[in-house]
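Worksheet for the structure shown next.
Every protein chain but one is kept in place in this view of the complex.
Here the chain labels run A, B and C in written order, and each chain numbers its own residues starting at 1.
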Amino acid sequence: MPHEDNIIQLPVPARKRIGAVMVVGAGVGGIQAALDAAASGFKVYLVDKRPAIGGKMSQLDKTFPTNDCSMCILSPKFIECATNPNITIITNTKVEGVEGEAGDFDVHLFEEPRYVAEEKCTGCGTCSEYCPVFVPDVYNEGLSKTKCIHVHFPQAVPAKSIVDATRCLFLTRKECQICVPACKNKAIDFHQQPKATTLKVGSLILAPGYEPFDPLTQSQYGYDRFSNIVTSLEFERLISASGPNGGELYRPSDGKVPHKIAWIQCVGSRDESSGCTYCSAVCCMYATKQVILSKEHHPEMEAVVLHNDIRAYGKGFERFYERAKNMAGVRYVWAKAAIVGERAETKNVVLRYRTNGTEVRDEEFDLVVLSVGLHAPEGNRDLAGKLAIQVNQHGFCESPAFSPMETSRAGVFNCGVFHAPMDIPDAVTMASGAASLASQLLWEERGTMVEEKVFPEERDVTGEAPRVGLFVCDCGTNIAKVVDVPRTVEYAKGLPGVVYAAEETFACSVDSVGHIIKTIEKEGLNRVVVAACTPRTHEPVFQNALREAGLNPYLFEFANIREQCSLVHMADKARATQKAKDLLRMAVARATLLSPLYRVSYGVTRSALIIGGGIAGMKAALSLADQGIIVHLIEKGNGLGGLAVKIPVTLEGGDVRRFVEGVIAEVSSNDLIEVMTNAELAEYSGYVGNFTSVVRVGTAGTPREIRHGVTIVATGAEELKPRESYLYGVDDRVKTLLELDEAMEKNADRFKDCNSVVFIQCVGSRDAERPYCSRVCCSHSVKSALKLKELKPEMDVYVIYRDMRTYGLKEDYYKKASDQGVVFIRYEADDKPEIQAVEEDGRAFLRLTATEPILGQRLEIDADMVCVAAASVPPAGNRPLSRLLKVPLNEDGFFMEAHMKLRPVDFATDGIFMCGTAHSPKFIDESIAQAQAAASRAMTVLARKELKAGGPISRVTPAKCSGCGVCRNVCPYQAISAAEDGVSVVNEALCKGCGVCAASCRSGALDLGGVSNNQTWSVIQAL
Amino acid sequence: MSQLTREIREAARKLLRAGQVQVVIGFERGSLPMRSRPCFVRCEEDVDRLVWDGFCETDVARYLPKRKEKAAIVAKGCDSRALVELIKENQVVRDQVVIIGVACKGMIDGSRIEAKMGRGSIVEDDETGEKLILKGADSEEVLDRREFLHVRCKACTHPVPALYDLLVGQPGAEAPKDGFSDVEEFGALDQEARWVYLRDEMSKCIRCYACRNACPLCYCPECFVDGSQPQWVGKSTNLADTMVFHLIRAFHLAGRCVGCGACEHACPVGVDIRKLNRKLQKDMKDLFSHEAGLSLEEVCPLATFRADDPGPPMVDP
Amino acid sequence: MESDTWEPKIVAFLCNWCSYAGADLAGTSRIQYPSNMRVVRVPCSGRIDPLFILASLQKGADGVLVSGCHPGECHYLTGNYSARRKFAVLKSLLEYTGLEEGRVQFSWVSASEGARFAKVVEQVTARIKALGPSKKLVKETPGGSIHVAAHPRD
Partner (left out) sequence: MKVTAPFKEAIEMIKEAGGEAFRKCFQCGLCTASCPWNQVRTFLPHKMITESKFGLVELGEEDWWLCSTCNMCVSRCPRGVTITDVIRAVRNITTDSVPRAVPASLRSAVASLKNAGNPWGGLRDERINWTRDLAIPPVSEGKETLYFSCCVPAYDSKMANVARATARILKEAGADFGIVGAKESCCGESVRKAGNYDLFDKLAGSNIKAFHEAGVKRIITSSPHCYVTFKDEYPGLGGNFEVLHLTQYLARAIDEGRLTLKKPFPKKVVYHDPCYLGRHSTVYDEPRKILGNIPGLTLMDEMNSREHSLCCGGGGARIWMETKKGERFSDILVEQAVELGAEVLATACPYCILNFKDSVLTMGREDRLEVRDVSEIVAEVM
C-alpha cells in the first residue's frame, strides 16, 4: 500500500513539554476528549470525582432525536477507555491545584478512599449481597436503594465496588465488616486513607459537566410538597429499562401508571426569579423525547407540555418536535403553569395556566415532570479558583471570542456544559476540539509517554490438531455457588480437543491470568476457552493473555456462564450446571475451528484534503498544519472566508471581520497549507489513510492529483434568497439579515431617518419545504435589532417570531433586546404576517399585519424597512460531492454524520470528516469548535505511523463468487466493490465486520472472520 | 408458418447480417411433436430453423450468463423478466444482448393434451391463431390452444416482455391480475394439512437438482447444498435435508424468482416446487411492493431496506 | 427424551451490541429467567443467515430466538434493517410450510433492557413449551434419536 511520509519538521521549542493530557470530568465529553487525545498519541489521565465514568449521559434512558438507547451507545466507549493502555482512569478524585505553565503542568490530585483495592476487586458483587445496609441509589437519583458497598451501576467502568463512607456501619460506628470476609479476593480495605498525588501533564481539558437545577430551591414548583412532581432526570430513571421500575412507568405516590402527564418547561432556566436567566438549551428536546417515550410505553397516555418557546434548534430536532406534537393525545401549550396544589384523595397535581385566548384553565395531572435546567455545579467556581481560570456570572467557563475551547489560562482547555449549556453532540464536538488544541500544543511530544506493549512473536499453529485449554471461573462464588464448577470441569475434560481443564477462583485476576499464560506454554495449547463472565468486558483481558503466551488472540473463545447463566438461574443449580456444560461444549466446538486472524498494517499518507475555504475549513486546516500536517485546502469560489466575510460582528460582540481576515492571513502564509481557489473535486478514490483525489483548479480546470490520508468536508451553507416571500426581491426595503448587516455597515446614516423596522422570523425555515430550524436567525435578528437600537434608540423595532430560539447564553441578549424596547410578537405557522407596500399622506412605507396572540387582534405596523430572517440552506454542490465521496446527505441536503449523538463530525466512512455548516446551520464559534473537532478526529488517523486493518472482517472466496452484487448492496460501509472480473472484493480498511454480507451471500463466497459459517455450524452441531 | 415465426426470422437475419450479434438464441422444431427446443443460430443460412409456437417453453435466459459473444435472444415475458434479473445481478451485460421480445400467448401444456389424446398418439402439431391442429397416425384433431395452456401461463400477468429491443407479435388483451388465490387458499389450510402436503411433496424429491439446473437464476458457482465446510444440508434424501434445501432455495430466490416454471417443468418426479416460490412472490409484493423482473432499477428487496419496513411479528413483552 | 419434565432447548442468536448486552444486564441485575436458552453471539443480527436458524431446528432445537438492536440503533448503522427484511420473509415462509408459529421468534432488545430480555426469554420459553418438542424439521438419524457426531453429552 502507498506510503507517503509528509511530516515536515517544525522548529522544536526550547522548553520541555510533557506528552500527557489530563481530562477532568469523565462524562461523555471527557470520555471523548480522552479517547481522541489517546488516539493522537498522548498519555491521558481521565479524572472524575465520581466512582465511575459516564457522567449524566449514563443516567439517560434514550437520547433525542434518534431515541437511541443512551447506554447502548455510551458503554462501548467505557470499554474503549478501560482497555486503552494509554488512558488511566482515576476515579473518586478531585483536582486540588495546578502549577506550571502550558506544556508543563504539575497537577495535584486528591483521591477519596474507595475502601476497596481496585486492583483486587473484580466487581463480582458478592460484597453487596452480604452488606446489610441499604442506601439510596445515586445512579437512580435516589428512586431506589442499593447496598452501602456496591458497584456504581451495572455497566460501570471501572467495575469496582465502593463503600458509601457516610453510611457504612464500620466506618461510622465500628460495627459490621461483614463484607470483608465475603470478598474471596480480599479486596476490601477499611484502612485506605485519602491520597494526595501529583501528576505531570502538558495540558488539561476541563469537562466537569453540570448539575440539574434543584427545584427545592424554588418552592413555587411544589417539589417538596407534592409527591407526584418529579424532575426530568428522575423521569429518565423512571422510564429507563435499567431504572428502579425496570422500564415500567410508575408514579411515585402510589406506583400506578400515570395516564396524564404534564411537563413544565424552563424550570430553573430563563427565569430571573430562580437567578438563572439563560436557556438550558436541551430541555425542550428532552421533554419532547420523554413525551414520545411515554407514549411508546402507554400509547393512550395524555401528555401536555407547558412551554415558553420550543427550542428545537438542532439538527433533526424540528422534525422530532413535529412528530411529538402531532401524536394523538399530545398537546404543546404556550404558557407557563403555576402549581395550584394536589388533590387530597388522588394525589393528582393541579396546574393552572392561561390558554392562548382569554381563558384560565385548571387541569389535573397524574404526574408532573419539571424540565429542570442545566446549572453550573457548585464546584465550578472552586475548580476555577484552583486552576486560576475565569468563569462568567453563571458559573460557566470564560473563553476568548472565537476560541470556545480555550480558557483564560494557556494550556488549559474546556468542553461541554462547562462552557455553556449544550446538548451531547455539541459537547462531544467541543471535547474533540479541546483534544485538538491540546494536541496542537504538545504535538512534538506525541508518542513520548505512551507505551506500546510488545508481545512475543506469535506461534504458527496451522496444521496442528486442536489442543484446547479450558479455564472455568468461580467468580468468587458468583458462578460457583450456582454452577457445579468441579463437575463442569470434569465434563469438559472429555470434550473432543480438550487437553486441559481447570477451575479458577477469579479467572480475570492477575494470578489466574498468569496461570493461563503458563499453562498455554506448558501444555502447548493452541486454543483457549474461558468460561466466566461476559466477553463484552473481559475478552480483551484473555486475548492479551494469549498474546503474551505467543498465541494469536483470535484463538480464544469465551463461554458466558455468569451473566447469562449463574446469575440468572440461581434457583436451579442442576439446570444451571447443565446449561454451563452445554455452553462449554458449544464454545469448545467453536474453538476447535478457530483460526488465527491477522491485522495487517499499512502506511498513512500524512496529509489532508479540506473541501471548503470558509471559517470551518480554514480553522481545520490551521489545526492540522499546527501539527505538521500538509493540508490541501480547496475552495470553489475565488477567495477564502466563506459566509463569515459577510458578518461584521457576533451577537456577543466579537469582531468577525477582523477575525476572518486574521485567519485568512494565517492560512495564506502557512507553508504547510496549499490553498487552491476556484477548485473543485473531480475524482475521488481510496480509503482511510490513503485517498487519491483529482481536483480541477482554476478557470482552465487543470486537473491536479492529490494524495491524502483524510478528507474534511467544510462546504458551508448559504442564506436563502426567499423570493416571493414578503415582497423580497420585489421591494428593496425588504432585506435578508445579511443584507441588513451590510446596509448597516455601509450606510449607517440611512437608518437615522428610519423610524420603524420589522424582522420576520422563520422565512423559509420550519415549513413544508424545509422542515428544519436554521438555528442562527433568531439570535441574528436579536443582534441586528440591538444594533438598530444602538444606531437610533427611539426607533421602533419589532420581531415577529414563531419561537424565539436564542438558546443557551444567547437568551441574555433576547432579554436585553426586550429591555431596550424591542417588541416581540409571536405568530403561528398557519397565520403568517402579511405585508403590503403603502403610500399614505405622501409617505411610503411597508405595512405589516400580524395577529397578536394575546390580544387576539391584528396589529398593523408601519415599517420603513422589513428584514426577513431567511433560512440557512445547503449549497447545491453538496449533492454531487456526496456522490463523489460516497457519503450521505440528510433529507435537508446537509451532510449526515455517522451518529447524531456521539460521532457528530465523523462520517460512517472512516477517514472522512465534516465541520461547520456543511453539517447543519450553526454559529461561528460552533463551526470553529467543529472544525477543531474534525481536525482532532483526523489526527487520530494521521498521528499513526501505520493503520491496521483486517482481523475479524469479511473475506471473499473468489471461486465461489458469482459477482451478483448483493453483498455490495447490503454492506453498510460500502466496503465491497467489484473487481475487474466481477468478483467481489472487500476493502479491509473499510470493513467493520458486521457480517451482513456473509449472511446475504447465497453461494457462501463471503464469510466473516471469527464468526464464520463453519464455526457457527459447529456450534449449532454442539447444541 | 406463423406470422411470429416470420418476424423472428426476419429480425434474426437482419441482426446477423449487420453483424450486430454473433448468435441468435431462439427455438427450433424438436424431433418429436410438441417439443420445440432452443437453438443457436450463428449464420444467416440457419435463420430459417427458427420457429415460434406454443411449445417454446424452455427458459432461454439461462444461456446468456458467461457468454462472451454478443447474442440476440428470443424472449417471452418470463424470459425477459429473468433477463432483467440477470442483468441486475451482473450475470448478463445489457449491451451484449439484443432482446427480441415476443408478446407471448402462453405455452401449451403437452401433458394435458396427452392426457386427452393419449400418450404418443400425436405425430405432428401445427398452430394457426388460436387453433392447434394435432395429427395422429390416422387422425387429425383441431383444438383451441387456450384450453390447454400451462396453469402459470393462463395466470401470467406479464406476457409481454418487460425489457426488449424489438417486439414481435401483438400484445393481447389485458393480462389477468395475479390475486395469489392459490397462495391464499393453501395458507388458509390447517397448519398440519399444509405440513402434510409439503412433507409428501418433498418426500418425492430425489435430490437430482434438475430444478436448480433449469432455473435461470440459479447460477451460483457453488450451491449451498454442495458445500462441505460447512455442510449445511446433508447429501442424503433425508426429509429434513430436502426440506431445508427447498426452503433455502426458495428463500434465495425471494424477490428474484420470475415465475417462469422452469423448475417444475424440469422436475422428473413432479414435486410442487413452486408452492414455496409463489408464497414468496406474494410476500415480496405485499411487504415490499416488489415484483421480480420488471425493472432494472429496482433492487431485490432482500438486498436493500427502508427504515419503515414491516418486520416479522416480534416478541414484545 | 420426552418425559413429563421435558424442557425445550432453545437457541438464541443475539447481536453483540444490544441484545447480548441486554442479556448481560439481566445477569448483573440478577433478573431470573428460565434456563432453556443457549446463546450464540453474533456481531449483528444482520450476520444471521437463515441457514443458522434452519440448521438449529435440524439439530433438534425446539425453538430459535433471534434478537438484535432496535431499528435505527444498529451498531453497524443498518445491519438490523437488512436482517429485519430477511426475518420477516423467513418467518412467513416457515409458517406457510406448516412449521408451528412460535418455533422461530424475533425480538429487539437494547443494551439497557435487561428486564425486557428476561421477559422475552420467559415468553419465548413458555410459548415453545406449549408447542411441545419440535419434530418437523428435525433431522433424524436411522436410529430415531438426534444424531450426535463428535460431542458426547452428559
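Descriptive notes on the structure:
Just so we're on the same page, a residue touches a chain if its C-beta (ideal position, glycine included) is under 8 Å from a C-beta of that chain, and two chains touch if they have at least 3 such contacts.
Worth saying up front: this structure is predicted, and the values here are computed from it rather than measured.
Taking every chain of the complex into account, the chain not shown here touches A. Touch with the chain omitted from the figure is made, among A:Gly100, A:Pro136, A:Gly246 or A:Gly341, by A:Gly341. Note on the undisplayed chain: of the listed residues A:Glu296, A:Glu490 or A:Glu852, the one touching it is A:Glu852. Of the residues in subunit A, those that touch the hidden partner chain are 219-220, 266, 270-274, 308, 335-338, 341, 351-354, 358-360, 796, 804, 815, 818-821, 823-824, 826, 849, 851-862.
By our rule, only the chains that are shown with their structure count from here on.
Across A-C and A-B, the chain pair carrying more C-beta contacts is A-C.
If you average the CA atoms of subunit B and of subunit C, the two centres end up 36 Å from each other. The distance from the centre of subunit A to the centre of subunit C, each centre being the mean of the chain's C-alpha atoms, comes to 33 Å. With centres set at the average Cα position, the gap from subunit A to subunit B is 53 Å. Residue positions of subunit A touching 2 or more other chains: 970, 1000, 1013, 1016-1017. Multi-chain contact residues, meaning those touching two or more other chains, occur in subunit C at positions 51, 55, 72, 78, 82, 86, 116. Within the complex formed with subunit C, the residues of subunit B that make contact are 183, 186-187, 191-198, 224, 232, 234, 238, 240-241, 243-244, 247-248, 250-251, 254, 276, 279-280, 283-284, 287-288, 301-302, 304-307, 309-317. Within the complex formed with subunit A, the subunit B residues making contact are 88-91, 219-224, 227, 229-232, 252, 299-300, 302-304. For subunit C in complex with subunit A, the residues that touch the partner chain are 7, 9, 11, 16-18, 20-21, 23-33, 35, 37-44, 46-49, 51-52, 55-56, 59-61, 69-70, 72-79, 82-83, 86, 110-116, 118, 149-154.
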